[in-house]
Structures are given as structure tokens and as C-alpha cells.
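A protein chain is absent from this complex, but the other protein chains hold their places.
Our next item is subunit A:
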Amino acid sequence: HVPPRTERMDVDQDWSSVYPTAASFKPASVPLPIRMGYPVKGGVPPTKEGNLELIKIPNFLHLTPPAIKKHCAALKDFCTEWPSALDSDEKCEQHFPIEIETVDYVSAGTSIRNPKARVVTLSVKLSNLNLDDHAKKKLIKLVGERYCKDTDMLTITTDRCPLRRQNYDYGIHLLTVLYHESWKTEMWESEKTEEDMEEYIWENSCSQKNALDTLLRIKASENVSNVTEEELLASEVVKNYRNSVIALKNEGETENNMAQYKESVKKLLNIQALP
């Protein structure tokens, strides 16, 4: 019978011409002494001739390193360079603040379509948008859960349209509408109460009234000439007290904040440390 082709192959032949494309394993064309399969009792795995295990498994004989290098050399002409000015994440963030995430799915099956492919996620840092104080607070209230305070990122995930392009357009539309609505001031926004405020403001609060009240009464009992409220507000002790109260309310109770509050109250009421 005809001897297999492997006996006529040189050691330095061009392998990419033997396996140019993905093909199943041909034992007469591959000059390697491969054995694969479960060994016979007290024996070795079966040889490559007529071995179904070697034919079943996908092989990478068409993708040897020299073949990959040849392919990439031919494909290199079609690639473009990344702009060298954007070599770090911060620069990308600065020039291109909006990030759009899309997912593609490749699999074998009865259909190549995947319904999860139409989801589009838009994320942007609010510090890059042109917003003033009121607009930023209104935007955060409008958006609710989609804003993350730690990283200052607004993430909008759109899924409601059947095509990816439509979802992307809808996401941009949502961002535009949110931006413009947050710059508007409605008439009912002037009824914002203390419970709606995101952060604690000391001016016109109970804490300020109580402190001023107490100080005025102290001055009256010591019979000092009537000191006006503005002078009290501008004095050092009151400013210290104000800073410590704001820190306590906004940042929560930490060791430093409590110590600062204690010091400022002691100075305000002129109490010396207990012996």
C-alpha cells in the first residue's frame, strides 16, 4: 500500500502549506508520534492511526507561531495607531468623558442572534458636565440609584428598544433631558424644606438660633453692653462651633469630630476642663 505522506516530509518544510486552514486531524499528514485516549490495562494510549479522540478535539495545527506571524504581518496594514497623546486613563477621561459599554456575543447554535446584545450602558462623571450647584443636586435627586457618590459616576443602562443603535440614541436623549431639566427651576422648588436638603447648612438653623440665644443671655446676665448678632456671628468661638457642628452632621461621628465639638463648646461657654 502507499506509504503515508509523513515519510516524505523534510524537517524544515513550510508547515503553513500543509495546514493552511482549520482542518481535522489527518494522521497521514502530521509527522508527530502522538498517542491519545484511555490506555489499555497494563499498556499505553492508542496510536494516532484511526484514533477518533484526535479527530474529535479541535486542533490548532493551522495556527502555529510562524503562521500567526505571517497572518498578522498581512493584517497589520489594516490597523491604525492609537493616538499617542491619550496614553493614560486620566487623559482619556479629560478629553472623552462619556463611556459607552456594549457587549457582542459569538456562539455556535441554531441562530447567531443573542437578545442580550442590545443592552447599552452609558457612564459619565458629573464633574465633567457643565452643572452648577443647584443643577447638580437636582440631577442627583432625579436620577436616584443610578448615581454613585464614591466615584461621582452617573450610569444609565438602556434596554427598552429592540436595536442597539436605538438604545444608544435613547441613552443620549435621556442624558440631554436630565441635563436641561436640572438647569430649570420650577416654582414649587422654593418650598424645599430642611428634610429635603442633602447637606447640613448652619445659617438659619436651630443650632445657630440656640447658640446666639445662649450667648446673648450670657452677655445680658454679665451686664455687658448689647453686642449685636453680626458681631457674635463673626467671633472666633462661634465660627469654631459652626465648623464642628457642620462636620458632625455631614461626615458622621468620628473621634476627631467629637473632640473638635467638645473643644468648641468649652470655648463657647467658657467652661474650663473638669479637675
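Please note the rule applied: contacts are C-beta pairs under 8 Å (C-beta built on N, C-alpha and C of every residue); 3 or more make two chains touch, one makes a residue touch a chain; residues count from 1.
Everything that follows uses one rule, which is that contacts and distances are computed from a predicted model.
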| item | value |
| --- | --- |
| Per UniProt, the name of the complex member that is left out, chosen from "Trafficking protein particle complex subunit 10", "Small ribosomal subunit protein uS10m", "DNA-directed RNA polymerase III subunit RPC9" or "Transmembrane channel-like protein" | "Small ribosomal subunit protein uS10m" |
| Which of A:L129, A:I156, A:L216 or A:V265 contacts the chain that the document leaves out | A:L129 |
| Contact with the hidden chain (one of A:E81, A:E145 or A:E199) | A:E81 |
| Residue of A:S127, A:T185 or A:T214 touching the missing chain in the full complex | A:T185 |
| Selected residue (touches chain absent from view) among A:R35, A:H71, A:K239 or A:K262 | A:H71 |
| Residues of subunit A (touch criterion as defined above) contacting the omitted chain | 16-17, 20-22, 57-58, 60, 63, 65, 67-83, 86-87, 89, 92, 95-108, 124, 128-130, 132, 134-135, 172, 175-176, 179-180, 183-186 |
